[in-house]
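Here it is: the structure, laid out below.
Removed from the display is one protein chain of the complex; every other protein chain stays in position.
Going by the order they are written in, the chains are A and B; count residues from 1 in each one.
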Amino acid sequence: MQILAEAEDLPKTANIRTQLISLWSVPIFGAILLVAFAAFPGFFPPMSPDMPANQVAAFYRDNEAMIRFSMITFNLCGIMLLPMFMVIVVQMKRMATQSHAFAYCYLTAAVSGATLFALADIFYLTAAFRPDRNPELVMLLNDMAWIIFIAPVGAIVAMNLLLAAAIYFDNGPNPVFPRWVGHYALATAVAMAPAVGAAIFRTGPLAWDGGVSFWLRNGAFALFVAVMFFVLRGVLQRQAVDEGVAR
Amino acid sequence: MTNTDQTASDLDIAGPSHSAARPVHMPGDGAMWVMVLGDFIIFGSYFVIFMIYRAMAPHEFLESQQHLNLNVGALNTLVLLTSSWFVARSVQAVRAGDHSRGLRLTYLGGLCGVLFIVIKAYEWTAKVAAGYTMPSNQFFMFYYMLTGVHLFHVGLGLLILGIVVRELRNPRRRRLSMVESGATYWHMVDLLWIVIFALLYVMR
Partner (left out) sequence: MSSAVSTESAARPVDPGARPAGKRDVWIVFWIVPAFYTAFGIIFFALARVMPPPRPDVTTDQMAHFFHAHATTIQIGFGILVLIVGGAGVANGIVVYHIKRMTVGSVLGYAYMGSLAVGALPGCLLVAFCFLTAVYRPDRDPQLLALLYDLGLLSYVGSLGCFTTAWFAFAIAILYDRNQIFPKWLAYVTVWQIVTEILAIPVFVSKAGPFAWNGSIAFWVGTVVFGFWLSCLIVFLKKANDLQPADEAPLP
C-alpha cells in the first residue's frame, strides 16, 4: 500500500496503519502457532480418548520437552491472533447500512472464544508439570485440556454467523466485504459446529481425535484465518483509497 | 555539532518546545533513554541474580560452561559490534546530510542483526541436539533465558531499524532524532550482549 505523502500525519492514516499492524500479526504468529501445533506430540496423530490413565501419564512423562515447547508457544502467542478479529470488528462498523450491533456482538464473542483458547494450554502444561502425579489425575487434566481445546466452538460459530449476517445486510453502495466472504464464514461455522461432540463422544469422527472434531474443525479454522488475512488486506486497501490515504 | 532537525518529532514527550537559544543536544529523544536505562536496570537485576546462583554452584556452572561454544559466541559478539559500527556511522552520515549513505549503512547494520539471529538459532539447535535443554540444569536455564530475551530485543531492534529505514527513505521526514533514537536502542542491545557474552561464555 502506497501511503500518500499528504496523508502521512492524519489520524485516518494511523487508523489504517494500526489495522495493518494488527493484520500482520497473523502471518507472523500464525506461522509460529502452526509450528507449535506440529510440534505437539499428541496431535499427529491426535491422542485417543480411550487411552488408559497409565498410558496418558506415560505420554506426559516421555514427551515433557515437546509438550512444554508447543504449549508454552500457544500460551505466549495464541492471543496474538485477536487483533485480526478486532480489525474485522472495525470493518463491520464501517458498513453503511446498519447499526453497529453485529460488530459489538462479534467483539464480545471473539473475546469469549479467545478466553477458552487461552485456558486450554494451561491444562496441558499442568498435566506435564509433575511426572509423578497420580495417573488418574493426569488423565483428568488431559481430558479437560482436550475438551476445552476442541469442543467449545460456540463463540467462533456465533462470530461467523454474525459476520455473515452483517455482510448480507451490507447493501450500501460500497459494501465493505465481497459477498462470498459471507458464504465462506457461514461454511466455516457449519464445519466447526459439530466439534461440540468432542465433549460427549469417546470414539468415532466426533470424538476429539476424530476426523470431524479434530481435523475438520482445526483445518477450517486455520484456513479461515489465512483467507481472512488476504480478504482484509484487500478491504484495508480499499478503505485507504476511499479515504484518500493511499493510491 | 548543531542539530538542524529540531522539528517536534512525534517521539518527543509532551512538554515545552525546544525554543532555548542554545539547546543542549541530547541524541535521540528522552523517551528512548528511559527505555535504555530501565532495560539496563532490569537486565542488571538478572545479571546479579545470575552471579548469586553461580556463586552457589560454581562447579556446576563452570562444568556446564565448557559445553558452550566460545568461538560461536565470540563470532556473534563480533557480528553485533560490527552492526553497531555501521549504525553509528549511519548516524554520522545523516547528521552530515548524506541520507542515502545513512540508509545504506542502516541496511548493513540490520543485515548484521539478521546474521546474529541466524547464528544464535544454529547455536541453540546444536545445543538442543547435544542434549542441553532448558531443564538440564540451572546454568542452561539461565543460558537459554538470557540469550532468549536478548534475542527478543534484537528482533525489536530490527523492527526499530526498519522504522529508521522508512524514515530515511521519505524525503518529507528524515528526522535526526528518530535515527539517533534507533541507534541508541541498537547500541543498548549490543552492550547487553557483551555483558551476557562475558558472563555466560567467558567468565571463569
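In this text, a residue touches a chain if its C-beta (ideal position, glycine included) is under 8 Å from a C-beta of that chain, and two chains touch if they have at least 3 such contacts.
On a predicted model such as this, the values are computed, not experimentally measured, just so you know.
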Which visible chains touch the chain that is not shown? A, B
For the full complex, which residue in A:Met51, A:Met66 or A:Leu82 touches the chain that was left out? A:Leu82
Contact with the hidden chain (one of A:Ile122, A:Ala187 or A:Val227): A:Ile122
Across the whole complex, list the residues on chain A that are touched by the chain not included here. 9-12, 14-19, 21-22, 68, 71-72, 74-80, 82-83, 85-87, 89-90, 93, 107, 110-111, 114-115, 118-119, 122-123, 125-126, 128-130, 133-134, 137, 140-141
Footprint left on chain B by the chain that the document does not show: 10-14, 29-32, 34-35, 38-39, 42, 45-46, 49, 53, 134-135, 138, 141, 145, 148-149, 152-153, 156
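Following the convention adopted for this analysis, only the chains that are shown with their structure count from here on.
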In angstrom, rounded to a whole number, how far apart do the mean CA points of chain A and chain B lie? 34
Within their complex, chain B touches chain A through residues 133, 135, 170, 172-173
For the complex, which residues does chain A have touching chain B? 5, 8, 64-65
